[in-house]
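Removed: one protein chain of the complex. Kept in place: all other protein chains.
Now for chain A:
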Amino acid sequence: MSARLFRFPKPEWMNSQTARTAGVYLAGALFSLGFFFFIDASVFSHSSRNASEAHIKFVDWLPGICSALGMLVINSIDKSHLAQDSYSYSGEGNSWKARLVLFMGFALMAGGLAGSVTVLVLKYLVPEYPWPTLYLGVANVIANSLIMLSSIALWVSQSIEDEYTYNLAL
């Protein structure tokens, strides 16, 4: 009959272009969700409901800034420069530069996530704050993980595009 492995056919609308568009929208939504988790924590920190003396300071903002910068760096790179070193457009090979910048982006993003966990442990877990105050640190970790997820979604959906242009070239 057919060479398909599974019984269910692939839906007609799920071609690479729609998957790509949905992935990019999803990335924006995830980034916004992470951002608002953190904004929520800082609004809570300075509202009258926060009864403790712990507040969101610049230290708490730092991991989020690192993650967002890392996401910006990672996704600004043209992915086609990464793989191909064999034929280079511009004289010398460009791919080591792309890899270096990419490494810095990944380091920023991982540093952001690790920094948020550090803030959670050092600022909120070690002084043994109870739950509503602990949320200030937990929201920071959630925000940074969501920014990382958003970056992954953007990366994956941007690599779908290569397959699409390949099909187009055929």
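Heads up, the rule we're going with is that contacts are C-beta pairs under 8 Å (C-beta built on N, C-alpha and C of every residue); 3 or more make two chains touch, one makes a residue touch a chain; residues count from 1.
Everything below uses one rule, namely that contacts and distances are computed from a predicted model.
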Practice task
Pick from "Radial spoke head protein 3 homolog", "Ras-related protein Rab-2A", "Coatomer subunit gamma" or "Vacuolar protein sorting 55" the UniProt protein name of the chain that isn't shown here.
Solution key: "Vacuolar protein sorting 55"
Fill in the blank from the handout: Missing-chain contact, candidates A:V43, A:L100 or A:A114, resolves to A:V43
Problem - Touch list for chain A against the chain that is not drawn - result: 21, 24-29, 31-33, 35-36, 39-40, 43-44, 47, 49, 78, 80, 154, 158, 161, 165
